[in-house]
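A protein chain is absent from this complex, but the other protein chains hold their places.
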Amino acid sequence: MYRIGGKPYPTKILHDKLYELILHEKRLDGRSPYESRQITLQTNVIEKADGSAQVSIGGTKIIAGIKAEVGSPYPDTPNQANMTVNAELLPLASRSFEPGPPDERAIELARVVDRCIRESKAIDLEKLVYIPGQKVAVLYIDIYVLDYDGNYFDPSVLAAVAALATAKIKKFEVTNGILKLVEGEYINIPMRRLPVSVTLGLFMDKIIVDPTAIEESALDTSLIVGWSTEDEIAAIQKNTPGRLPFNILEEAINISREVSIRYRKKLIENIGWSPELMS
Amino acid sequence: MSDYVSEWEVVTPGQLLCDEPKKAGSHTYIYGGKVYSAVTGVVNFRNAKINVIPAKGPYRPQEDDDIIGIVIDIKPNMYEVDLGWHVIGLMKSRSKRRKTSLKLQVGDVVYTTVKYCGIRGVFLDGGESLKKIEKGLLVMINPVKIPRLIGKKGSMLNLLKRETNCQFYVGRNGLIAIIGPDSKNEFAAASAIKLIEEESHLKGLSDRVSAHIRKILLSGDEEDV
Partner (left out) sequence: MCEVVNLFTEDGKRLDGRGLDEMRKVRMEVGVLDKCDGSAYVELGRTKIFAAVYGPREAHPRHLAQPHRAILNCRYHMATFSVADRKPAGMTRREIELTKVIKEGLETLIFLDEFPRSAIDVFIEIMQADAGTRTAGITAASLALADAGIPMMDLCAGIAVGKVMGKLILDPSEEEDKYGEADMPIAMAPRLNTIVLLQLNGRLTIAEFKEALNLARKGIETLYELQRKALKSKFASIEEPEVE
């Protein structure tokens, strides 16, 4: 993959070249419009984390880690474990990421990943309650973007879900109303579903899947669709300025569904597990 | 030339090259009367000096360099042109020699020459040398590889032109514009340029580049670069 420009602003000839290529159903890296880049996924990359996964999609590389602690439930959900997602766009990953507290992009990433997982009810949060109303598991999902060549949403969701699905957290038991750690024993995080997200870019009237950084700099707008299962949408986010024509939405959703099925298949291949096995 | 290293040997920063300060060439430094390498690269003997050709490195602007830049700001009488790294070029928007001044906008890609490198910045020629690149494929490689891309007396660049049928604008700052009869040829050229960047230190590169281009052009569909 060759680098072009290197700065966040697009050049005019780049925009023209990209559109010229798309008219011939081709993209700068040789892909066809609905093709995503190659995905590699590894789990348990950080032993100290309770669960972890590293996902690369083309030149974008994400590491997600899970840490489980014990805490009080939120007042409005006394019988549910807590889950919180944090994401950082590390300055290592791109010229346009500055060191410092998460900016609006990092916060958006965290919240979209959170919605994909939470709204799809991917984790059976009720099963991680130790003492109802008092002690529950607190799951921290932390996402780091290490290298950025466009589209950090899809690999972040994949990494977070893969990390959750392969995590081993401490086992607790309650005796006489007191919470005790069971030394040396671990449990899986109970998962019901494996959500995935698909990022689409819109270029004039053409849709592309999984844009690279160069494509992102020239796109008219982009859209992320989170799928909890093959047929259920769990999250949608239009994450860039620009016009999204009403008429294109149905086509976009259909394209994203096809891609989501491929992503989920890849996820299941790697983690060697699926919710069907649980029931 | 040296008691410590031989030509084409790979050296790292801080590696001792020789005991004679007068032989210190490019990318070396003198300390305690001895010459050391300042970068990771390959040893090269030329003009009675020991030089190190770096594997990678930032662009160091010099007078008369042909460069490709992107216009990033327009100020009264001046364009700001990004040349990559820390180098911002400045170019007068009006020129005595040019009959009509070229109107540029932010995002335009220009090809011109470095007039001089001053303390306030790098000044570019906004007159006769200036060309605006209207279309094509823009590729960026590490600037230290540009001499290899051009080749001895332009031999490698001529090979690329012949084999891909494309026109090239080569900037010493690492940016290259490829304008070809169609995208397949442009892609073949871009892929060949990437190959030259990766294998610049190996022998027999010209033959490999030719073979690589022919393979891409003869294949039915475009190769995944």
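We call the chains A and B, going by the order they appear; numbering starts again at 1 in every chain.
The rule is simple: a contact is a pair of C-beta atoms (placed from the backbone, for glycine too) under 8 Å apart; a residue touches a chain by one contact, two chains touch by 3 or more.
Worth saying up front: this structure is predicted, and the values here are computed from it rather than measured.
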Omitted chain touches shown chains A, B
Listed residues A:E88, A:D154 or A:E215, member touching the removed chain | A:E88
Touch with the missing chain holds, among B:K22, B:H86, B:K103 or B:K153, for B:H86
Residue-wise, where is chain B in contact with the chain that is not depicted?
-> 10, 12-16, 27, 29, 31, 36, 38-42, 54-58, 85-86, 88, 119, 142, 144, 199, 201-202, 208, 211, 214-215
For chain A, residues touching the missing partner are 1, 45-50, 52, 59, 61, 63, 65-67, 69, 86, 88, 90-95, 98-99, 101-102, 140, 142, 144, 146-149, 213
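Keep in mind that, in the parts below, only the chains that are shown with their structure count from here on.
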Between chain A and chain B, centroid-to-centroid distance (C-alpha), Å = 38
In the complex, chain B touches chain A at residues 70, 72, 82, 84, 105-109, 133-141, 177, 183, 187, 190-191, 193-194, 222-225
Within the complex, which stretch of chain A touches chain B?
-> 1-7, 9-14, 16-17, 20-21, 24, 26, 29-31
